[in-house]
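Structure in structure tokens, see below.
With one protein chain removed, the remaining protein chains of the complex are shown where they sit.
For subunit A:
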């Protein structure tokens, strides 16, 4: 009696395992092209930390054009790097896509990327938006700017990130929490430009001028300005773009009532947060991977991207959407983006020390 049950349960367990492994190879990829993922014919496997619809629309477009299937695994950038690191030579990843130069550099330092060798890509993206040895190239960028209340602040009162620590902004500055990548990256860039000590002072100054403890996302900072909680906020341009196109009339009103100011135009330039793509160290579908990078950095791909996400394209030939054109030309921080990765840890520590929540 007893044996019978145990045998039955074991058989059931075995069946489940078989079903699941079966699903792994069948349900796993979009088309029934399962073997392709291992043999390298007609697929490219992307590990991506960018979760935007526009990215997936681009993958679809690429599939249509080339017949190469794009498979993706999503996750947080650091998790994906950790996974690639642990998988080592066996890794199925061909490409790694993420937001933030610091993380891209971390991926490179972790040894999960290899140099991208393609003249087309070099032609698409200017050298300053590529890693020195081409371990990654930038796909898009967002400017981290100062957003202000149109009715209470005039642009001539604003100048630099550094000036936000001024006494006159006491109780008027808004920013989100320091666990956010964009803030870490901004601070890392300031460390690169102004040094650690000065940047710590700056962070303390900003914290002293906060109108409230950091909370919410970037959009919430814009809302807080219009609600009268603060006058100026540090946030990314592309959220303002998204709010202007929101289905919620109230959000549109908010976006219309705030101004965008590109800081540090006379000095070091406005901070850019870049998204980039890298070729996995053990890529098994290298040719297809290069084709996808070429497509994503092409004029066509870049125009699709910028129209979908309101990020700035990295290919200078791509035409900007009207909204971005309206913001005009501006001076960008010219730093080695790889340095952001080096400084990111310092930035986190420094923000902790400054008690930036």
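Following the convention adopted for this analysis, contacts are C-beta pairs under 8 Å (C-beta built on N, C-alpha and C of every residue); 3 or more make two chains touch, one makes a residue touch a chain; residues count from 1.
In this section, contacts and distances are computed from a predicted model.
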Could you check which of "Na+/H+ antiporter subunit C", "Iron ABC transporter permease", "NAD(P)H-flavin reductase" or "Phosphate-specific transport system accessory protein PhoU" matches the UniProt name for the chain that's left out?
"Iron ABC transporter permease"
Contact partner of the left-out chain, one of A:61, A:78 or A:201
A:78
Of the residues listed, A:65, A:86, A:152 or A:170, which one is in contact with the missing chain?
A:86
Sort through A:130, A:172, A:219 or A:271 and give me the one touching the missing partner chain.
A:219
At which residues does subunit A meet the chain that is not included here?
1-2, 5-6, 9, 13, 16-17, 19-21, 23-25, 27-30, 37-39, 45, 51-53, 71-80, 82-83, 86-87, 89-92, 106, 176-179, 181, 184, 212-220, 223-224, 226-229, 239, 242, 246-248, 250-251, 253-254, 341, 344-345, 347-349, 352-353, 357
